[in-house]
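Every protein chain of the complex appears in place save one, which is left out.
To keep things simple, chains are lettered A, B and C as they appear, and every chain counts its residues starting from 1.
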């Protein structure tokens, strides 16, 4: 079986490290390059002591450059870069016919104007937006993903929110203007960057909301909710930073449309996610510790008879289903493989 | 200055320990007894190594009994017991003219029926409900608290929710049927009890909602919100367990009434809490780490222009303002002292 | 390829859960039963929500009994039980010709007297001691392990200590009477048991030594060190409980014999562990976070020129190389398979 040659750019961050680990044991992938400005010249096993002893422990990080990437013969390049920077690689790589799997926000929004509104800068490569696919495999059309040239992989918050909500909006089971979302994220979601606010001594024994009321992820959340509802959807979204390394949960309060109860929600989920191995409809309230280091997203529903609202719950690993493993899942689908290849 | 003789019953739990520490350095209190079934016979400094070296390190825990408490001459008894059990002490103590400061749920609800609905058992001492005062000092009438015989101290969730909401409902600044509350609690809130679900290895790296949609604290939350609104108020309330020892935050989404904006909210808070040392109206989003080991509750507001809703935030220490130090604060007011006595 | 039928007894504890997860994806094992007193009647996917969606999610836990185990046709039974209880299963199972892989302390000591000294009770099945193999695959003779009927799997502390020390004692590179060991363990090492001392609120923000100076694991540590040294070895060993869920490190201070330096230590390790995939000789100081959820043990050495002593360091996952995955590794060797089967 021929393997797909793949490179990972920005591989020394948390999502990048996760990608390297996943792709190193992927049966249909050959890693041909890993890049990192800070780690260039060092071996994978040195930079990630956890990977010492793995098959690519000896591979050296290289300086990122489009030229160098092309010379590796990579057919697919995974970008684990900050927004803005990702597009600088994606544009020339696409011209050269390379498939781009982007974990940044650069190609998630269909509208360059919305990007400018939420990210405070002009979109760096608007010409690629039409081609890009919002690559949440359980939500997007399989046909769109197959053979896609630019996979725009969703963020962790959007994944935790779209998986429970999209099937309900598509089936008009909930009122689109009633959605209130609270999410809790582990600290690795903020990236491996030297920032005093992310120090152990600042995050431990600390609970705090942040980014309210207009977190950047809100733009892609609402874009996809609008598509699902076929109408304008505006939501309240409040993210919180809590002291876990990995993990994310979302609690969503919605008003059901007439006749919708918890059973109807579960039925809609079962129908939508039938045969999808990574969405688990659970009866307990989801707990992030049951999904860390996996590609699962657990979802559950409760009726609040007193207020007539429904409570939706989800849990995932912000670096797994919320980032790296979901990117691999989408890549699998784009290649026409089983979506779970290399993920179980 | 004559000191008030006080006893603490159920002193070996987390709230009890906190009460012992606070009252031991309270300038107007003399601790005459601490009781605990498990710790009876042991000294305070043994059971709480943190208190070795304090003035009451050598005091022995005794078996709890109403007789023994009366013999100590205690004028006030603090009850840090599970619900149901607290009433068994409160009733005879009241008959004997002793002031009761109760940290359990037994006397928080005005209605024995609501108690039965939420706690699943008959109220153990309904005859005391009329006399009891829901003792959130910044919310309840000072006149009611002064000289009160039964202080029903609020739980941690209610305190974090009522402080931001009550002034707004009183002034009709928000829609009573629009309230969606998400709260995060540290693990000490569940008490010092041998329960597998509370083990370090179960709570660390874990994020989970629980008790939804009908947590017991909802009963007192709604009781007090109804009083404030002068109308029926039903809310969505979802508590979450997160890996901190101490700390609690609440995030509340509400629809404002016409003309209410963030400034109006802050103005209402300033008016309501003028001169109250323990409510801090802050401009940043409250962080539990800034209030742990204090009696402060920090509150803040944000407008979400996109949905037209308001976001209210609060942070407190679940064992401090959410339990023991608030009980001391209420007790201070009941005695006619400055509410901050012994708390700063 | 025919699979070996295996059962796991005491499967609802932390080590048991880990074993179930490992054996469920082991290519040469078929799990035929999982037992648990508390969980009997429930499905694996219910008791371990993390395993929902796995191949054995629907398997029901059964009450543990030797009869029931035999009826399953299990050729190998893994025992993840407290000491004393394990022997009650091991003895009849051995009589019936079943291979026993025991994670408890029951068969680690060659001497029933030493067992009685350290565990405070008579050995429950001394007749099996001769047959049992202390199954640290990198230390024990492969010939002894192959086909062994009773695999006595080492504890987490002993593994972290024996791996760095045994090759040095065998080669007389260090003074046997100079060994001072300090170990740090994550809380899962104490098991999934309802114990106030293991609550999150007791272990978080807490650092404490315990079990000094005569922790039970000392007995097997010294037994194996004596074998390696060919002489009596007595060591200082102080375990500490620290707030991580998984992970263990040991720091060992020793006096080298004349001429031994760090290079000689590393050379001895390289020779001893050549070709062994799970021992990594590293140049940085080992960090538990690089080995959690793996079967690796990382070791390193430093010279302290000022005191003339050597510092040895190790890190492993107390539930992995310190328990479940090491048991699987030893089982692999006992079956004549590659030791890494099912572990990478």
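Keep this in mind: a residue touches a chain if its C-beta (ideal position, glycine included) is under 8 Å from a C-beta of that chain, and two chains touch if they have at least 3 such contacts.
For clarity, every value in this text was computed on a predicted model and none was experimentally measured.
*Asks:* Touching the absent chain: which residues on subunit B qualify?
*Replies:* Subunit B touches the chain not shown through residues 49-50, 52-53, 204-205, 277, 280, 282, 284, 287, 289-291, 293-294, 296, 298.
*Asks:* Considering the entire assembly, which residues of subunit A contact the chain that has been omitted?
*Replies:* Touching the chain left out of view, subunit A contributes residues 14, 186-188, 192-196, 198-205, 243-245.
*Asks:* In terms of residues, what is the contact footprint of the unshown chain on subunit C?
*Replies:* 177, 180, 182, 184, 186, 202, 204-210, 212-214, 234-236, 238, 240, 242-249, 251, 253, 285-289, 292, 302-307, 309, 311, 313, 315
Quick note on the criterion: only the chains that are shown with their structure count from here on.
*Asks:* Of all the other chains, whose mean CA position lies farthest from subunit C?
*Replies:* Farthest by centroid: B.
*Asks:* Need the CA-centroid distance for the pair subunit B / subunit C, whole Å please.
*Replies:* Measuring from centre to centre gives 46 Å for this pair.
*Asks:* Centre to centre, by mean C-alpha position, how many angstrom separate subunit A and subunit C?
*Replies:* 37
*Asks:* Could you grab the centroid distance between subunit A and subunit B? Build each centroid from C-alpha atoms only and quote it in angstrom.
*Replies:* 40
*Asks:* Going through subunit C residue by residue, note those that touch at least 2 other chains and give them in order.
*Replies:* In subunit C, the residues touching two or more other chains are 204-205.
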